[in-house]
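These notes are about the structure you will find just below.
As you look at this complex, bear in mind that one protein chain is not there, while each of the others sits in place.
As written, the chain order gives the labels A, B and C, with residue 1 at the start of each chain.
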Amino acid sequence: MSEERLVDVLFWVFAIGSVVTGYRVFRTDSMVRAAFYLLASFAAVGGILVLLGAEFLGMVLILMMAGEMLVMAIVMVMFMMNPAGLNPMWMVHQHRIAVAAGVVAFLAIASLGFLVDFPDQPNARPELATEQLGIELLGDSMLVFQTAGVALLSTMAGVVVLASRRGRYGIADEGSEEPPLQPDEVDLLGEEATP
Amino acid sequence: MRTYASPEFALLAVGFTMVVGIYVVAMLDHVVGGRVAARPLLWREIVAGPARSAALLIVQRRMTTERTDTPGWMLAPALFAALAATALALVPLGPDLVVADPETGFVVFSAAIAFVMIAVFLHGWSPNSALPLHGAYRYAAQALSFQIPFLLAMLATALPAESLSIVEIVAAQESAWNVVRQPLGLPIYLVVGLAVSFWGPLNLPDGADLAGGTSAEDSGIARLLWQAARAAMLVAIAAMGAAGFLGGWWGPWLSGIVWMLLKTVALLVLLIAAGHLLARVRIERFVVVAWVLLIPLALVNIFVSGAFLL
Amino acid sequence: MRQFLARIAAGAPVPVFAIAGAGAREQVQDLRLNPGVRLVDSPREANVLLVAGAMPESLAEPLQRIHDAMSHPRCTVVAASPEGRDLHAWLPDATAVALHEPIAGGLVDVHRGILRGDRPSEPALLPDVEPAPWRGVGPFGQGGTGMTGGTPYGRPMADLLDDRDGLRLDILPLTVGPFFPRFPSGLILQATLAGDVVVESAIEANPFTDLDFEMVTPSPTLGPFLRALSAPVPIAELELARARSHLRWLADALVSQGLHALGVRVLALAARVRPGDGEEVRKLERLLRGTQVFRWSLGGVGPIAAERLIAIAAGPVARASGIAEDARADDPAYRELGFTPVTQRAGDAAARWRQRLAEAEQALDLAGRAGPRQTEVRGQVEGPRGLLLAEGAPTGRLYELVPELLAGLEWGDAIATIVSLDLDLEEAALAAQLTAGVPVA
Partner (left out) sequence: MSLLGPLGVTLVVFVGALVVVLILWWLGDRSPRTLTAPERAPFAGGLPPAVHAWSRYHARYYVMALVFLAFDMEMVYMYPWAVVFVREGVVAMVEMAMFITILLIGVLYTWRERALEWA
C-alpha cells in the first residue's frame, strides 16, 4: 500500500471512529463509559491533527484530554442520578429538537468544507513546527500568552471560591440560609415559613 | 529525518523487552523482598518463581462479580499494557537503536503516562465492588496530582536538548548527565514514577487497606495481565529515567546498549527497594505534597538548570 | 498444555486465604514465614481456604461466602483441635490437618492435589439465591423502576445524604468483615462512607462470645497472662510473652502499611527474641523510623484525647495518650525491678506504634533482669492490650471508642486507626467467660 493510500485509510479510521464514539457518548447509560467514549473521540481527532501535520498539537490534545475526561467522568458520576445506568435511560432530553439541532449544526459545519475556497497548492509539511510555535509564543503572541496566565489564575481562584466549602476562615456558608424554591415562601416578616 | 523501525520489528522488539522486563522485575522483587525479610534465597526460586506464579494464575479460573462493566474490565489491563509498550518503544538504547523517535517523542511519552489513570480508573470502576471503586478514585486523586510535577520534571531535560525528541534529549547529555545538571529532576521523577506504576509507598489504589484495591476482585488471567502490565510500566519508568537523567547510552569503556541496560536495572533496583523499605504515604498528604512541594521544586529545577544553560 | 501449566504451577507459593479462629491466630500468622505459602488479601486470588481454630456458629455463613468467592480450582483446609466437627458441617469438602503441627505442608499437598486433578474443585456451598428477586421486573427486565428505584440486578442503589462539604451525594453503606484481612477475625465494621470518608461507623457485637472456650488452648502470647490471673507466674515468662505479642501485632500492622517483607522480618524476630534482647527492638525501631512510617503514614492519624481513655485501662493505647497507668506499677516484684510505665504524648496512631515498640523493648529488658521473681496474684493483670480482668478485656472497652474515632477519617486512615488499637476479639470473649469458672489452660 502506498503511503498516501495509508494516510487516507488512517484518516477515515480516525474520522469514522471519532464520529461513532461521539455518537456512543449519548447512547450509553454509564457516565464513565460516556466520558471515556468522548475521550476516544478526542483521541481520534488528535490523530487527524497529526495526519494534518500538526504533530505537536495532535499529541498535546491527546495528552490533555486524558486528565480532562477523567475529571469529567468523576464529576458526571458525582452529580448524575443512576450514574452507572443500572436502570437503562435516555441520555438526551427533548429528542426532536436535539436531533434537529444536531443535524443543522453538522450540515452547517460540513458545508464549510464545500463552500470555503481551499488553496489547491498544499503547503509543505512544516519542519520544526514546535519551534515555530515557541518563537511565536515568546514573540508576537506574548501578550496572548501572558493573558492566558491571568485567565487561568482567575479560573483557579474562581474554582476555589465557588466550589470549596471550607477555607481559612472556616465553613463558607456558615450562618447563611438556602434560598427557597418558591418566591411566596420568602419570609418577609421573619416568621416561620409555611412548608 | 527521524529514526524508526519497521512495524514488524517494532512489535517483536517491544514485546520481547516487555516479557524480559516483567520477568526481571518479578525476580528483583523476590530478591529484594527476601533480603528485607532476612529470608534465605534459593537460586531455583528466584529464577523459576515468576514463571510458576504466572502458570498458577493461568490455571486459575477467572471469577466475576454481578453486573460488571465487562468490556471495561477487559480493556483496563490491555490499555495499561499497551501504554507501557508505547512508553518502552520511545526509549532509545543507542543513537540509532530505537523503535520510534518522533519529533514530539516526549509528548507521546507524557500522553502514555497520562492515560494510565484512565486504565486504573476503569479497572477499579468495572467490577462494581466497593473496595476496587475506592481504589479507582484514590488513583484519580493521585494521578491528577502527580501529572504536573511529572511533566515538569521531565520537561527540564528538554531544555539542553532544544528538542522534544527523546534521542536528542539523550544525545545532549554527552558532556554532562542531566542528573548532574539538574539534581532535583531525578528524585522528583522517581517519586512520581512510583506513583505512576503505584508501587511500594505509593501503591494506594491497590493498597493493603483496601484488600488489593482495584485488583481485589481480579483472579486468574485478569490478575496476571494486570500485574504484568504494572511491572512493564515500572520498567518503562526506569528505562525512561535512565535515558532522561542518567545519560542513556553515554558512558566510558562499555558499549552504549550495555550502559543503558545497567542504568535501567540500577533504577529498577532503587524503585523496588523503595517499595520494600518505605511506608505507604497517606493519599491526602501525597496530594498536598505534590501540589505544594513537588510542583514548585520542579519549577525551581527548570529555572535553575535553565539559568546555567544561558 | 493445561497439564503442563498445572505442573509448573504446583511449584508456586500456594495462594491461601487464611481465617484464624480462636486459638489459632499465631499458627496462621506464622504461615507468613513459610516461602511455600502466600497469604492473600482477597479470596478471588486464593485457591486454598484455610480455616484454623474454633469458630462460633454465627460466622458459618460468612465463611461459606468466602469459600464461594474463591476462584476455581479451589479447596478448603480445616486445621482445628477436636471441636473442628462444626467446621466440617459448614465446609463439607474440607481436608483436615492437625492444628498443632506445621499447617503449611498440608496446604501445599492439598493444593498440588487439586492442580493435578486428583480431586475436583469444590462446588459452591451456599444456595444460588439472588439477594433480591429482580429478573423480569421493571420496564427493561432489569429489576429497577424509574431512575434509581427498585432492585436492579438484585440490589438497590445507594441513597442520598447531606454532607459536611455542602454537597448532597450518595452514601455507600459498607460492611467490612468478619474476615477482612486487615482486621482481627470476627471484627465486623459497619461503615457509612461518603466518598472515601467515613461518616458513621459501628462495630457489631463480638461473635466469639458465643463460642465455648473450654476446649480452646489459648495462644502462647496470651496463656501466661491468663494464668497470672489466678496463680503467680515468672515475670520473665510474662514479659517475654508481652514483647512477643507486641511484635506479632507489629508484623500484621506492617503488612497493613504495605511493608510485607519487613512484616516477615519482624515475625521472625518475634519468634527469636529472648529475655534481655531489648537491643534488637531498638534496632528495629531505628529501621522503622527509616521507613518514615511514623511520619508519612501514621503521624496525626486517629488521635485519642487522654480524657477519653481515663477509666478504660486500655494499656498501650492509653499510655500512648499520656496516661501513666499500668497495673504492673502496683506489683512489688515489678517495683523491685524499678519499673515505671513508659508513655507517649501525641496519642495518635504513630504514638501507639511507638508505645508498643517501647514496651516490647522494656519488657525484654525486664525479662532479662527479672531472675526468678514472680508476679503477685491480684485477680487482674496488665496484659499486652491493657488491664485483663476476670470479666473483661481491654478490647471490649475500646469498642465504644471506635465510632467517634473513625468519624471523618479517610478510609486508609480509618483502617490504620483500627489496626493501631490492636483489638483482639478472642481475648475479649475469653476473658468474659472466665467469670463462669472456666479453668485456665
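The rule is short, and it goes like this: contacts are C-beta pairs under 8 Å (C-beta built on N, C-alpha and C of every residue); 3 or more make two chains touch, one makes a residue touch a chain.
If you're wondering where the values come from, they're calculated on a predicted model, not measured in any experiment.
K.L.:
Using the whole complex, pick out the displayed chains that touch the missing one.
P.N.:
Touched by the chain not displayed, across the whole complex: A, B, C.
K.L.:
Considering the complete complex, identify which of B:129, B:214 or B:264 is in touch with the unshown chain.
P.N.:
B:129
K.L.:
Please identify which residue in C:39, C:78, C:188 or C:423 touches the non-displayed chain.
P.N.:
C:188
K.L.:
Out of C:33, C:137 or C:158, point to the residue that touches the absent chain in the complete complex.
P.N.:
C:158
K.L.:
If the hidden chain were put back, which residues of chain B would touch it?
P.N.:
1-7, 10-11, 14-15, 18, 58, 61-67, 74-75, 77-79, 81-86, 89-90, 99-108, 125, 127-133, 137, 140-141, 144-145, 147-148, 151-152, 155-156, 158-160, 162-164, 211, 216-217, 220-222, 224-225, 229, 284, 287-288, 291-292, 295-296, 299, 303, 306-307, 309-310
K.L.:
Can you list where chain C touches the absent chain?
P.N.:
Against the missing chain, chain C presents residues 42-44, 59, 62-66, 68-69, 72, 124, 126-131, 152-160, 163, 165, 167, 169-181, 183, 188, 194-197, 408-410, 413.
K.L.:
In the full complex, which residues of chain A touch the absent chain?
P.N.:
These residues of chain A touch the chain that is not shown: 3, 6-7, 10, 47, 50, 55-56, 60, 63-64, 67-68, 71, 74-75, 77-81, 83-84, 86, 125, 130-131, 133-135, 137-138, 142, 145-146, 148-150, 152-153, 155-157, 159-160, 163-164, 166-168.
Please note the rule applied: only the chains that are shown with their structure count from here on.
K.L.:
Treating touching as the only link between chains, describe the layout with one word: line, ring, star, complete or other.
P.N.:
Topology of touching chains reads as complete, every chain touching all others.
K.L.:
If you average the CA atoms of chain B and of chain C, how many Å lie between those two points?
P.N.:
Here chain B and chain C have centroids separated by 34 Å.
K.L.:
Need the CA-centroid distance for the pair chain A / chain C, whole Å please.
P.N.:
48
K.L.:
Report, in whole Å, the distance between the mean C-alpha point of chain A and the mean C-alpha point of chain B.
P.N.:
29
K.L.:
Note the residues in chain B that touch 2 or more other chains, in rising order.
P.N.:
Residues 67, 137.
K.L.:
Which residues belonging to chain C are in contact with no fewer than two other chains?
P.N.:
Answer for chain C, listing residues that touch two or more other chains: 152-153.
K.L.:
With touch defined as at the start, can you tell me which chain A residues reach chain C in the complex?
P.N.:
For chain A paired with chain C, touching residues are 78-79, 81-82, 86-89, 165-166, 172-173.
K.L.:
Taking the touch rule as given, give the residues of chain B at its contact with chain A in the complex, in rising order.
P.N.:
67, 69, 72, 102-104, 107-108, 110-111, 114-115, 117-118, 121-122, 125, 128, 137, 140, 143-144, 147, 164
K.L.:
Touching residues of chain B toward chain C in the complex: what are they?
P.N.:
Residue positions touching the partner: 32-34, 36-39, 45, 48-49, 51-53, 55-56, 58-63, 66-67, 130, 134, 137-138, 200-201, 203-204, 207-212, 216-220, 223, 276-285.
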